[in-house]
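Structure, as structure tokens:
Note that this complex is displayed minus one protein chain, with the remaining chains in position.
Note that the chains are named A, B, C and D in the order they appear, and that numbering of residues resets to 1 at the start of each chain.
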Amino acid sequence: MAFTLFILLIPLCVFLLLALSGKRLSAGVTGVIGTLGMAVVAGLSCFSAYRYFFVIGQSGGNFPALVPFSFEWLRFTDTLSIDLGILLDPISVMMLTVISTVSLTVHLYSVGYMRGEQGFQRYCAFLSLFTFSMLGLVMATNIFQMYVFWELVGLSSYLLIGFYYTKPAAVAASKKAFIVTRFADLGFLIGILLLSYCTGTFDFGELTANNGLLVIGSTTGMAFLGLSAASWALALIFIGGAGKSAMFPLHVWLPDAMEGPTPVSALIHAATMVVAGVFLVARMFPVYYFAAHDVLMLIGYVGAFTALFAAVVAVTQTDIKRVLAYSTISQIAYMMTALGVSGFSGPDGLGYTSSMFHLFTHAFFKALLFLGAGAVIRAVHSNEMSRMGGLRKHLPVTHVAFLVACLAIAGIPPLSGFFSKDQILDAAFHHDKVLFVALWLVAGLTAFYMFRLYYNIFWGKERTYEHKPREASWTMLVPLGILVVLTAVTGFFPFSKFISSDDMGYAAGINRGVAASGVAVALIGILAARMLYRKENDRPAQLAARMGGFYRAAVEKFYIDEVWMFVTKKVIINCVARPLAWFDRHVIDGVLVDGTGRLTEKIAGSIKGMQSGQVQYYALVFIAGALAVAVWAIYI
Amino acid sequence: MDFSNFLKLNQEAGLVAVLLVLLICDMFGGEGPKRWLRPTACTLFAVLTAIGFFLPATGEAFGGMYVSTPMTVLMKSLLNLGTLFVFLQSGQWLRSDAALRLREGEFYVITLATLLGCCVMISAANFMMLYIAVELASLPVACLAAFNKYKEESAEAGAKYILISALSSGIMMFGLSYLYGAMGTLYFDGMASMTANAVTVIGFVFFFAGLGFKLSLVPFHLWVADVYQGAPTGATAYLSVVSKAAAGFVLMFTLYHVFGGMEAVWHTLLRWIAAATIVVGNLFAIRQQNIKRFFAFSSISQAGYLLLGIMCGTAQGMASTVFYVLVYLFSNLAAFGVVAAVENQSGRTDIAGYNGFFKTNPGLAAIMMLAVFSLAGIPPLAGFFSKFFIFSAAAAKGEYVLLFVALANTVVSLYYYLLIVKAMFVNPAEEQPIGRIRPDGYNRLSLIVCTVAIVLIGIFSYFYEYIDSISTGMKQLN
Amino acid sequence: MGTQIAFYTLAAIIVVSSILAVTAKKMMRAATYLLFVLIATAGLYLLLEYEFLFAVQLTVYAGGILVLFIFAILLTSANSDRAEPGDRKKIVSGLVTALAGVVITTLVTVKHKFLYAPPVVTPENEITMEKIGHALMGTGRFQYVFAFEILSILLLTCAIGGILIARKR
Amino acid sequence: MSILSLFVLIPAAMLLCLFLCKGTKAIRAVMVAGASALLALSLVLVGLFVKERAVSDTAMLFTQDIVWYAPLNIHYAVGVDGISVLMLVLSAAVTFGAVFSSWSMSRHYFMWFCLLITGAFGFFISTDLFTMFMFYETALIPMYLLVGVWGTGRKEYSAMKLALMLMGASALLLIGILGIYFTSGHTTMNIVELAEQQIPLAHQRWIFPMMFIGFGTLCALFPFHTWSPDGYASAPAAVSMLHAGVLKKLGAYGCFRVAVSLMPQGAHEQAWIFLILSGAGVVYGALCAVRQTDLKYINAYSSVSHCGLILFAIMMLNGTAMRGAVLQMLSHGLTAALFFAVIGMIYGRTHTRDLREMGGLMRVMPFLSVSYIIAGLASLGLPGLSGFAAEMTIFVGSFQHPEILHRVLSVVATGSIVITAVYVLRAVGKVFYGPVQNEQHLQLTDAAWYDKIAIVVLMAGIGLIGLVPSSLYNLIENGLGPILRQPGAS
Partner (left out) sequence: MIPMEYYLTVSTLMFFIGVFGFISRKNLLAVLISIELILNSVEINFSIFNRYLYPDHMEGMFFSLFGIAISAAESAVAIAVIINIYRTTQNIDVRQINKMKN
């Protein structure tokens, strides 16, 4: 399977080529290079998935973890080193296909979407960089390699969000995204340090082997504040994942990240990068399950809360990309919760499987939603719902694609979203009823806000547009088509056969009761949306008025941004950094350093009078000095 | 009567000979010989200096009243060298007006006489001899200080100097009388058995005060600034280098050879005085506006460092002290050479006058900078090495606390030395800056030699190693 | 007994005249008191049986230096010979220092047990002119021709220097 | 003659040539030739070193020992181990960059410049305490004039403060050196030989802090760092580059080579004090940087933070952290040099360094902007650039320390990576992104060819370390070996 190395190298080479040649290549050539490169990568990925699952297949009952390539990159101690390598196991191969496919569609889409934009070369280069980093992340053989690519992913996200660097909002959003995730990464890093300190390894294989025995064995007896070292380490690592995956309260960067170009949002902030946190937890799942079950519980609750929270906020947003962003947060939280409620081995591990399944399906339909939204935005030159309406006539293809995606995310069979969501609900139902109820509610809300979006864009009141909205070019529509197909069919994959917590595979069925309740609540949501938004009326406003403060709070995203602003600007910057800077200038430098100088000068000035110019005074000092010295010397 | 004794005095005898030649030229020569006065003085003196270096005579003479060792020869040669530079640098000033030109001969004669005093002082092995030599080395200096006699500052400097000098000579003699009373002899070898008791201690302290006056140690230093400022620059240079160095050497010899028995007393005493001298010199130097006065205080603190080497009482201490003097001589004289050149041409001695000096006179500014950097102890200049050796000698005695004080003060001293550099290089020139300064050939020669020496003396270890090879500590002689 | 009377008389003269010499308002008087001190000192030398020293003291000090002083006083009499108000601060500090000095040195000397017999002049230690001559011109131990030579240069130089400074050109 | 002496002789020869030659062209020719020679020589040295190391296992290679001052056992002794070789390469690279980024400077400037690099190179090749100290001070003093004469802003004050604080620190060093010499039996000043001799613990207790603070001040050890913000802000670009890139490394290298390796027990005993100080410095510097509005101040405080990390790692006294320290020295050297180079070039065009007066420069000068961003990313520890390898090695190494305090402090120090991101991105966002603030800035030009040379060389170094850090592993390990084998070191 050594050819998988090319999956990494091709995007890297494309990035270097595009970055170094810069504007010397025309936009068209750039697009071709980028898309072709990605097409090859996608092909290779699918081929490797085929090879992995069907040619190599299960040996001894489970899918083996292959490391076709690995070398030591940076050595720390005799046992610890960062190895760069390629790890192939079910989830990484699955991720490869997802990332490369979505990336390919986004590349293609971008050629049309970004036409005429300045810096398309830069854009393509960054996209390739992102793809490279993300692929490296999922194929990481050890946790530190993952951290390496984790950071690179963060960088490419930063660069792409800030693509329109002359727009202050974009600059601010990119900065925010980077810093918030960086803050979370700090937890990740400390977690890694702690874990490696205990276990003496970074390697995923060693960490997860024997149901995390190494972790359990090496952390026994070490506890802090009532939590074991393993719990601490894994909780910290989860913080890293929570940052990237926008779990509450670290989600604040994601909605702002929508300032980036829409295809970027589709690729990075919907389909791939944001699920890195889920992937991380899944990657370490045995360790979480066996060594730190308490943390896994925490993950479940955080996920469920985030899902609910984000869904509520999504209902109130009017910027279509923001709605999608909150929807993303909500859906990723879904996956997180699924992991949190998962058991281990066989059908018990349904949560794990379903989480990955949802990740898989979500990638496609969310990408589809974003790309569709991109087509809409491009047509009307606005993100605001209030500027849209009745677009189904102008954009028929987009309309269909968008509708399919909405249905999928709402969990309407037989689209893919139904299957994965149903499995999650099923897993939650068997594990924790509270979480189940929460997720069930979220399913309803999801259907509601998605169709609110749908009706507001494509139905509702006909607006007058400055330019007549036109359907997008084929480079944008082809990706939509691909994604529609994927959205429609992926649900039928026998996912649990391939991906399970113990890599053994099992057959998962559909729990009819749960499925029925899920579909029912989704339909309720859709109907409610249809009532409120299909035709323009004042019912939504009345409803909002009746909700009062809660509605306003939800519009304002429950003031989480404000809290963050308060903590960073007011507390950290104003109460820590500013006083420190002042302290440095005025106390350490002013008092200690300059003060010493001033004191010396002052002394020098005050003793100046001793040199009075009076020779008799000199003589007095002379003699008195001699006498004093004499007396002192005699009695030494 | 054994006149062969006089043969041992070749340096002193040579000095007297030069002195007499110049005196006769000056007194009886007409305009012709007088024109040749300066070249004669410098040449003869250069020859004499060379004799000291290459034809040393060592041994005892006059029944132990006079001792000459390789070390004393070296020290005297250093003093000769210093005086030679002073001559080279003063010529331009002495010829700057008719009244001064009349007195040119006297300047040389008097300077040489005081130099003779310094030389005898170093070789003296008898306190009476020492006393006479000290007087010979101090009293005529008053005439040098007051040399610009129509200038109020110069006259004042002379008066201050002679008064304090007379007082210190009285105090020194008083101390010597007590020493004599306690030991019964004035010969060094007869006094070497001295131990500390009230009388010897008080005698020593008063004697030390007398030398401290010449060496400008705190609290006997107050005259220094006024005199240095008022005296003609040549005299200041002479005072700050030759006279001070001689006193340092004498102090070292007497401490090592006579007062060895009371080392505990003087070691503690010198420790405090060294610290005080360094600190006080530095603190006063910080705020000075006049460059000569500034160098006065800088030389006070330099004397403190010198004391650091002297107080060690080891061969290393002696070697480092002598080396320190060697370096100090070149550095200080380079600085004074520039000061003299500037003063002669522009009449300015205020530091502000040096603002933008580098723009108008890059060469002189560079020399001045090297000189002050050497004084501050910046590598790779010689001053760095000499300071390091002094500190090393002190560290060998375990004087780490004193070392700390001294080193903290090197930072202060760096500050004020940098003020000079700043004035020359950084500050913008005034509206009427000092024009292009052209030192005459003699001065230029002295500056070049000094600069070369500043740069090379440290890098070539020969000088220190030679000094080290002839140094003796206290223990060996006791 | 005679020597004792002579000593006390001389001591009294010295002390009193010294004090007067440093307190007299008129410079001329101060110089005169100095003369008394110098002469009385010469007397002390005589008491100690240093006849040569006695003679030198009288000739050099009383005869030479004092004359110089008087010349100088007269030369500067325009303002130097008039009454001067004392500077209280200086007087007090001088007094304190001087007293402290007296106390310290006297204590030291008194406490120190100098071992001595009554001075008896014997033929061996009698100071004859011949001995002085030999000592002054000899080169051996306890002989001072070298000091003498250096001293002569000192005097020469001081003469040159004095003339240099004092003459009018 | 050892090849190493060339490192001193070349700058000295440059100095001499500058004395003789007149005219801008000739000066530039001398400087470029000299800097290139140094760079080439340092790279050749790496090759020779690797070859020689394979057959020799003495602590130092290419040694040469000439007795200089026999009475005090002062020798002109040179020799290198892997770490010094790296430092030499770093110095040569930064020097090379600095020459190109001070393209339009005068002859006198370059004379001081040469003296400064003479000192820096001399320091790294020395194995004798005295010569080391001598070169150390030689490198410091030219700084005064370089800042005082050619600087900007409050240059006189800054230059004076810089000179005095650093000389004050070197005063401590002098005491320490004398202490080491005399308490180890005054037989040698050679650090290799001294390392084999035991300095009594009682003496180590006072000598070690002297040495560590002495060298640490040059490496901006909190709270002795205040010379650096003012100094850097006032210094001309190339001087800031050399100072941050090379001179600070003198301090770190000294801490490491002299303080820690000669007094391991003392270091061990007092490690906690200096860990707290340097660890505080790491966070403190970063937090202070957040509030600055002058680009140079930001980077000066950032230097405080990053250099604090070097000292922090050194005081961890274990192999991994120390290796990280060496990597960080290289990384910070190149990064800081790149930062200051770019800032200098920007300042040369906009005549302001105030964040609030700039904006949108990315559009006007893309090359410089991208360079700055890359420097920023390296400084915030992005994988693939040098900072990551260095910082991670330090963090992993220090977290491996068995004592709880050390690990807690490591966690505190890791916090700096977030704060670093904050101030770097803040500056990037304000200066390069957003709309152009000043219409006149639209007329400005991007980097000239000589600017680009400077930047590319430094960036190549950053990239090289970042991408293949393991290539340095053996070199560093070689140098660390003897130190870690010392009794008392863990």
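In this text, a contact is a pair of C-beta atoms (placed from the backbone, for glycine too) under 8 Å apart; a residue touches a chain by one contact, two chains touch by 3 or more.
From a predicted model like this one, the values you see are computed outputs, not experimental measurements.
**Q** Counting contacts across the entire complex, name the shown chains the missing chain touches.
**A** Over the full assembly, the chain not pictured touches A, B, C.
**Q** For the chain left out of this view, which of B:174, B:400 or B:417 touches it?
**A** B:174
**Q** From the list B:9, B:143, B:291 or B:474, which touches the chain that is not on show?
**A** Here the residue in touch with the unshown chain is B:143.
**Q** Provide the residue numbers of subunit C that touch the chain removed from this figure.
**A** 3-4, 7, 10-11, 14-15, 18-19, 21-23, 27, 30-31, 34, 37-38, 41, 44-45, 48-50, 52-53, 56-57, 60-61, 64-65, 68-69, 71-73, 75-76, 78-80, 84, 86-87, 90-91, 93-95, 97-99, 101-102, 105-106, 109-110, 114-116, 118-119, 124-125, 127, 131-132, 135-136, 142, 144, 147, 151, 154-155, 158-159, 161-166, 168
**Q** Which subunit A residues touch the hidden chain?
**A** Those residues of subunit A that touch the unshown chain are 608-609, 611-616, 619-620, 623.
**Q** Identify the residues of subunit B touching the omitted chain, counting contacts across the whole complex.
**A** Where subunit B meets the chain not shown: residues 128, 131-132, 135, 139-140, 142-143, 146, 149-153, 155-160, 162-163, 166-167, 169-171, 173-174, 176-178, 180-181, 184-186, 225-226, 229-230, 293.
Following the convention adopted for this analysis, only the chains that are shown with their structure count from here on.
**Q** Between B-C and A-B, name the chain pair that shares the greater number of C-beta pairs in contact.
**A** Pair with more contacting C-beta pairs, B-C versus A-B: B-C.
**Q** Which chain is most central here if centres come from C-alpha coordinates alone?
**A** If one averages C-alpha positions chain by chain, the most central is D.
**Q** If we define chain centres by averaging CA atoms, which chain lands farthest from subunit A? Would you check?
**A** Farthest from subunit A by mean C-alpha position: C.
**Q** Could you give the separation in Å between the centres of subunit C and subunit D, each centre being the mean of its C-alpha atoms?
**A** 70
**Q** Report the inter-centroid distance (CA atoms only) between subunit A and subunit B in whole Å.
**A** Going by mean C-alpha positions, subunit A sits 77 Å from subunit B.
**Q** I'd like to verify one number: the distance from the centre of subunit B to the centre of subunit D, where each centre is the average of its C-alpha atoms, in whole angstrom.
**A** Taking the average C-alpha coordinate of subunit B and of subunit D, the gap between them is 42 Å.
**Q** Identify all positions of subunit D at which a residue touches two or more other chains, and write them in rising order.
**A** 164
**Q** Give me the residues of subunit C that touch two or more other chains.
**A** Counting only residues that touch two or more other chains, subunit C contributes 104, 108.
**Q** So that we know how the chains sit together, what is the shape of their touch graph: line, ring, star, complete or other?
**A** other
**Q** Provide the full list of chain pairs in touch.
**A** So the chains that touch one another pair up as A-B, A-C, A-D, B-C, B-D.
**Q** Report the residues of subunit B in contact with subunit C in the complex, numbered from low to high.
**A** 1-3, 5, 16, 19, 23, 61-66, 99, 102-103, 106, 109-110, 113-114, 116-117, 120, 126, 128-129, 132-133, 135-136, 139-140, 142-144, 146-147, 149, 158, 178, 181-182, 187, 197-199, 202
**Q** If we count contacts the way the header does, which residues on subunit A are in touch with subunit D in the complex?
**A** 72-77, 80, 82, 144, 147-149, 151-152, 155, 158, 162, 165-168, 171-172, 174-175, 178-179, 182-183, 185-186, 189-190, 193-194, 196-197, 573, 576-578, 580-581, 584, 588-589, 592-594, 597
**Q** Could you pull out which subunit B residues touch subunit D in their complex?
**A** Residue positions touching the partner: 316, 319, 373, 378-380, 384, 388-389, 391-392, 395-396, 398, 400, 403-404, 407-408, 410-411, 414-415, 418, 421-422, 425-426, 461, 464-465, 468.
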